[in-house]
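The structure that follows is given in the form of structure tokens.
Excerpt of the complex: some chains, original placement.
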Amino acid sequence: MSDIVTFGETMLRLSPPANERLEDVDEFEVRAAGAESNVAIAAQRLGATATWLSKIPETPLGRRVVGELRQHGIETDVVWSHRGRQGTYYLERGGKPRGTNVIYDREHTAISTAEAREFDADRIKDARVFFTSGITPALSSTLRETTANLLNAARQGGTTTAFDFNYRRKLWSPEEARETLTRLFPGIDVLVIAARDARTVLGFEGDPRQLAHKLGSQYDFTTVVVTRGSEGAVGWHDSVVHDQDAYETETVSPIGTGDAFTGAFIARRLHGDDVPKALEYAAATAALKRTIPGDVARVSKEEVDAIVKEGGTEISR
Amino acid sequence: MSDIVTFGETMLRLSPPANERLEDVDEFEVRAAGAESNVAIAAQRLGATATWLSKIPETPLGRRVVGELRQHGIETDVVWSHRGRQGTYYLERGGKPRGTNVIYDREHTAISTAEAREFDADRIKDARVFFTSGITPALSSTLRETTANLLNAARQGGTTTAFDFNYRRKLWSPEEARETLTRLFPGIDVLVIAARDARTVLGFEGDPRQLAHKLGSQYDFTTVVVTRGSEGAVGWHDSVVHDQDAYETETVSPIGTGDAFTGAFIARRLHGDDVPKALEYAAATAALKRTIPGDVARVSKEEVDAIVKEGGTEISR
Amino acid sequence: MSDIVTFGETMLRLSPPANERLEDVDEFEVRAAGAESNVAIAAQRLGATATWLSKIPETPLGRRVVGELRQHGIETDVVWSHRGRQGTYYLERGGKPRGTNVIYDREHTAISTAEAREFDADRIKDARVFFTSGITPALSSTLRETTANLLNAARQGGTTTAFDFNYRRKLWSPEEARETLTRLFPGIDVLVIAARDARTVLGFEGDPRQLAHKLGSQYDFTTVVVTRGSEGAVGWHDSVVHDQDAYETETVSPIGTGDAFTGAFIARRLHGDDVPKALEYAAATAALKRTIPGDVARVSKEEVDAIVKEGGTEISR
Amino acid sequence: MSDIVTFGETMLRLSPPANERLEDVDEFEVRAAGAESNVAIAAQRLGATATWLSKIPETPLGRRVVGELRQHGIETDVVWSHRGRQGTYYLERGGKPRGTNVIYDREHTAISTAEAREFDADRIKDARVFFTSGITPALSSTLRETTANLLNAARQGGTTTAFDFNYRRKLWSPEEARETLTRLFPGIDVLVIAARDARTVLGFEGDPRQLAHKLGSQYDFTTVVVTRGSEGAVGWHDSVVHDQDAYETETVSPIGTGDAFTGAFIARRLHGDDVPKALEYAAATAALKRTIPGDVARVSKEEVDAIVKEGGTEISR
């Protein structure tokens, strides 16, 4: 029985070394990468116990994904499938003005066929928090239904539901996303959303404080966190809005920063922190994540504590 | 205008370094790999000019494949597609008793939708040889039709047609293969087939000499080559059967050996060699290929000449 | 609750790439490596559930070890220590006549201070098998006592005890080993021992069949397995001796072969196999291990099944 | 028949990984690198068709160079030579204050013996632009003559001639360069020159706008582009001077930036752009090049378009 249970797809991420181009390298780095497992790992690192639910092909590639997640410390509870691909994505990192480019190859996957009845509902009902993100229902119509059903199960079990909006324009249009995700909102307690998504997908206007307030009021969430990248985040709770600055950081890999933030926020809330304190830990975890290659926040609680307390060190010897 | 035109899928091949397992490595080697482009390259290396036809997604991955093939020296004439995946396969090498394992991820590819009318028929009609293999029609029903149509176009243009049976049990059943491929046989002049496939897919019996003779007689091929791995090959032509031993070799990568054999055989036949001489060059090219990592026979004509003449050297300095 | 619980040290293994020398490389490969965790992983891979007990420093190095073991699929139950080093060893691989050389750096480790009372005795009592090896008591006088105490706890709980003699001449003298280990024999049900150790450490004489018989009779073991490297193994049980040949294999890494053998043997015995059948699976797992880099048998049950049934394949595609 | 034909030496570039020193590394990265092939590739990437002419030793090293250039998409038309070395250079990258250091090993090369009559003059006469740079005549006295003869052939065929001044102090003195290159000026339509070279080699004074104007007036060029590194460039055409700022960029490799600029400028001029528009594309291509390891601008037209239009993205997913 874990404090937090997450549900979603974890892909194999293939990327050329350093700043090389996909177009002509002879080797790819391989990592497990998925928003919901990232959140589970960040939460576990910050002191919660976490389980990730998914459906994975029964192949060496699928075992590769599950093994890496276990290595990072979480429990995994997967439906092993004999049909459907292992999702992959190709990532090319480039500094300005090239940018970082993602090529998804995640159609026809095992998880796109996952139905709620394939999972043990008690896993979710016994947890304190159930988490998934807007990526999951974007993957297939089956998963739209499954996401709704699992959120439902959580609510029935009295489990708090947390959701990261995570709009991905390479998966669906803003219109599809808005229609699908707002339909899920009534089942969600804690919403995390990028200011950009609140504006371009949901059509809200205003500064992040206003966005948080409008979202919270309109959809009856318990808590709304609006993230703003390097400008920090805003948390709305009990009709009060709290500001949190981002910590200064030297970015090695920006991917997964939001997941680290969310996982840490949830873990600290479970630990008993109030929203401002949890936001502080979330921001520190996000800053630390950006210094680490790959999508996963391989951090320790002590390191995050040190940043919250002292802002980090240069050489420790 | 090339001497030989080949048609087929070329995948990205992803494999762990050395003898590592797919299950837990952090990096994959990346190579372009496909039977028909392998044949084109081997033929070009042996002195023919060669063009490879295909349909490829217009992405960095697709450009990666085409760029590598161009590097190896052939012309490429591809239909760039905005739909469909780039096919990939995962290869894990293991010595005895583990063996080498292949995991295909080649469904829903761009090429699976390729129709004959997308290609310039004159390319094929102007060539001296048109080549494809039994892998191509195994990939989709569209490709079954396309393969038949392209073989037809070649015959209409007076272009010799060559075909490697290449049965892949992870793509289709022996029954499907037999039914589909024997239907193509009337349009084929030169057949290359593994003795094992002749037996288990086509149901012939006897030693390789007998297999070659039976195949040649029954289906009205001009030439039949029956390959037997490390035991060499047998060539049937004008009702005469010729034996060719394999050269002794230290195998680094067995994949692509048959393609190297076939490409060299075709190139030497085009060059004017009789069947026994062409088989000798084919066997030498195959032996050289086995010493080279990857699927592609990156050999030079001079090296193959040297093996045919002297059997290879130890240190040349 | 796991079928099998093992106890022992797992080190960081540092080795130069391929055949390079420790003396002048600029990079080391890093792997977790320890006889008892190797046995747990092999057992788990063959279908048992397994837990590894140990004491590990609370550092990134310690977490590195535990993370890798979890990735391979077993449960880990470790006492995190703030004192004592993480054990390491340096491995240099060389073909004949250089041989493979091991430099231990495993003194003053956290585990060398581990006492039985630090572990949850119920973990062991609830298991069906408890396993450790002759390496553990060789590491410190504290561990000699701890080993005895844990074997005792197992016996009290009705848990079968299994023990690999594993004499290491770089840790202690044959005399010390004999005196210490024979004192543990009365608490052991299943003994695995290399023929060489039976002769040079215990002073027995005869062929492996005779060694197995003498050991079994003299010390009242339930089962004795005498291993003979590439010449197979001999199993003594109920006064009957069974021979098992080794499978032919292309060795990439011989280290860990014995552990793979033992883990598979235990798992299959738990599964219900008789001794000859379990020896067959053990030999197949050992053969497969030898094709895999590192100390750990990252195999699947299906692969081992295939070898037992067909002896392995060359290319599967 | 290509839009643009370039002529010059392409070397093997050998460099230690990342910021390591030539003095003590155990591995070198290998890349093909030459100003004139860089220009051809950049032009091809921006939509022109391009051919590179050269003379190359008939060795695996020579084939390595030609293969890599073909991979990047251009046609190669080389004289294969049995005499003369393959030119190489060693590159060590260091941040401030170390700087990037180049050690040339390009004497006694095959290309240093290349005469105009070895190349097919029609190749040049049929092209719309012929390009070479001030490096070529610096390599040997034979090449001084050859450069003049090829520029001549271009002019006779009505082909526009473009020339990058490219002064290299490790190849010759400013005096030698001035004397040789100004003698070529009458045969050149489009000159690209660094402001620094205009000052220290040609002895002009003034700001870049003045340099462009003075050069254009004095030598009767059609177009003069004066480049100023991170401060942008200035284009003089029809007696009008146009300013172009550099795009902000995170530099991974500065080598080849000028070649990317020039290739893009030529391609866009051929495409029909006026000088200011072509300078804009040139600057965008140069900025993109700086984010890419190696000497070659492995960019796509779409990426350059996106930068001209939007200035680049952060994460595209």
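The first chain written gets the first letter, and so on, giving A, B, C and D; residue counts start at 1 in each chain.
Quick note on the criterion: a contact is a pair of C-beta atoms (placed from the backbone, for glycine too) under 8 Å apart; a residue touches a chain by one contact, two chains touch by 3 or more.
Since the structure is predicted, the reported quantities are computational estimates derived from the model, not experimental observations.
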For this session: Could you tell me how many identical protein chains the full complex contains, when just 4 are shown?
Result: 6
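Note that only the chains that are shown with their structure count from here on.
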Problem set entry | Mean-CA-position distance for subunit C and subunit B (Å) | 46
Problem set entry | Residue list for subunit B, restricted to those that touch at least two other chains | 21, 23-24, 67, 101
Problem set entry | Complex contacts: residues of subunit A adjacent to subunit B | 14, 21-31, 59-61, 63-64, 67-68, 85-86, 88, 90, 92, 101, 103, 105, 107-108
Problem set entry | Of all residues in subunit D, those that touch subunit A in their complex | 18, 71-72, 247-252, 284, 287-288, 291-293, 298, 303, 307, 311-317
For this session: Please name which positions on subunit B make contact with subunit D in the complex.
Result: 67-68, 70-73
